[in-house]
Each structure stands twice: as structure tokens, then as C-alpha cells.
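A single protein chain has been omitted from the complex, and every remaining protein chain is retained in its original position.
Let's look at chain A:
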Amino acid sequence: MSGVSVTKAAEDAAPAGADLVVLSNVNKHFGALHVLQDIDLTIASGEVVVVIGPSGSGKSTLCRTINRLETIDSGAISIDGKPLPQEGKELARLRADVGMVFQSFNLFAHKTVLENVMLGQIKVRRTDKKLAEEKARALLDRVGVGVQADKYPAQLSGGQQQRVAIARALAMDPKVMLFDEPTSALDPEMINEVLEVMQQLAREGMTMVVVTHEMGFARSAANRVVFMADGKIVEEATPDQFFSNPRSDRAKDFLSKILHH
């Protein structure tokens, strides 16, 4: 492997096990719809949390409030001890520390793969261009798309694009990575190549919040499963407990549906 470190340098990383992301009593409405209801969730440094739940239960919204792509109506969210600031310079700085991977990849369509991975480093982190390119190339190699560096996103398969998107987020040395259904838009044969990259990240100790219905990933990589329904966190458990012995009826119902399809 290329030896690029993807987790924060030891001195400025929160010690493993310390609270990194804390949501307390978070509420959010879309008009009359109460999408997040009294959400309390604490994610420790190095922890991998899988969020699952039926469509419309608020998983994406939860994910997006963590880097304030969605604002909240009440409650508090803090990252590494700092509360989320208002829109502005400081928020931008904080977002740089939170990597995000979207269902639809969202690679910058007018830039090459390499430029996609260099952009944040140069414009946000003010990294020297040469260093940024070296790091971008190393990360692209790491996720297995090094040879595609000079292509445009539209020339890549979905699986390749999503791996580039992961590399783009990693290039910022994030403290935590958010994944919102990273494999849902992929053809089945491409799902594994993306999950493997995520598995490896998890093994290296990256703090991750992953919205996914990939049970295999949840079982093998997650420390904890959070089950959401109707804007509430209904159940939290280890993957083993949750999949073999769900406590709530909502979870039992949900699992019976997705496991028998």
C-alpha cells in the first residue's frame, strides 16, 4: 500500500474512545413534518456506526445535520468538543474536518478525477499544489483508481466514481466520515469494491457514520447499529444483537422485510 495515512495525525486526533460527534436533543422539521425527533446520539472516536431504517425515517437528514448541510430547529450538535457554528468561515473549516460521501457521488463534473481530489486540499487546506497532487495520486491508488486520474467522472463506472468520492473526502484528513447510502446507486457487481474500501477504512480506525442497508457491511464493520423510524432513534445495539435479536416491533418488522427480499 502507499502508506498514506488517512486518519488524523496522532497529536490532533481525539483519543480513541473519546466522544467525537455528539447530538443532543436534536429536532428538525420540514414544514409540518417532524423529521428528527429528540435525537440523542454520541459517536466515539474510532467508532463505526451504521444507521438503518425504512425510507423517509430521517437517516439522510440526520447525516446531513452533522456537517450542517441541514440546519436544526433545536438541540445541539458538537464535533470534537466544538458546537457547530453558524454559516460562515468557521463552519466551512469545520466541514473540512467532516468527510461526506453521497449516494449520487457528486464528483465535480467539469474537473478530472485528480483535480477532484486536489481541489479541497488546495482551496481549503491551502496545501502546496505538488504535495496535493502527490497525496491525491496516492489516495487514488489506495482506492484502486490510480490509472483513471486524468479522466473525467462521466467516463468512470459508478463504483469507480464512488471510490474517487471517498478519496476526495479522505484528502481533507477528516476526523469523521459520513456515508449516506454510498452503494444504493450502484449496480450489484460494483457494490463490493466500494464496501471493501470502507471496510479497510474502518479497520484503520476511521470514525464513520454509515447509512446503509448492506447487512454484511454492518455485521463485519460496525461497532453499533442505530435503527431509525419516523424521525426517532428506536433502537441501538451491536450488529449481532440487532440482527439476531431485535427488541422493538418496528425493527423486527423492518428486518423481516429486508432480509426476505
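In the analysis below, a residue touches a chain if its C-beta (ideal position, glycine included) is under 8 Å from a C-beta of that chain, and two chains touch if they have at least 3 such contacts; residues count from 1.
Just so we're on the same page, contacts and distances are computed from a predicted model.
For the chain that does not appear here, its UniProt entry gives the protein name "Polar amino acid ABC transporter, inner membrane subunit", which is one of "Septum site-determining protein MinD", "Spermidine/putrescine import ATP-binding protein PotA", "Fe-S cluster scaffold complex subunit SufB" or "Polar amino acid ABC transporter, inner membrane subunit". Within the complete assembly, A:Met172 is the residue of A:Met172, A:Leu195, A:Ala222 or A:Ala251 that touches the hidden chain.
Set against the missing chain, the residues A:Ser104, A:Ser184 or A:Ser256 yield one that touches it, A:Ser104.
Screening A:Val124, A:Ala138 or A:Leu255 for touch with the missing chain picks out A:Val124.
Contact with the undisplayed chain is limited, among A:Lys28, A:Lys59 or A:Arg95, to A:Arg95. In the full complex, chain A makes contact with the omitted chain through residues 67, 69, 87, 89, 92-100, 102, 104, 106-110, 119-120, 123-124, 152, 154-155, 165, 168-169, 172.
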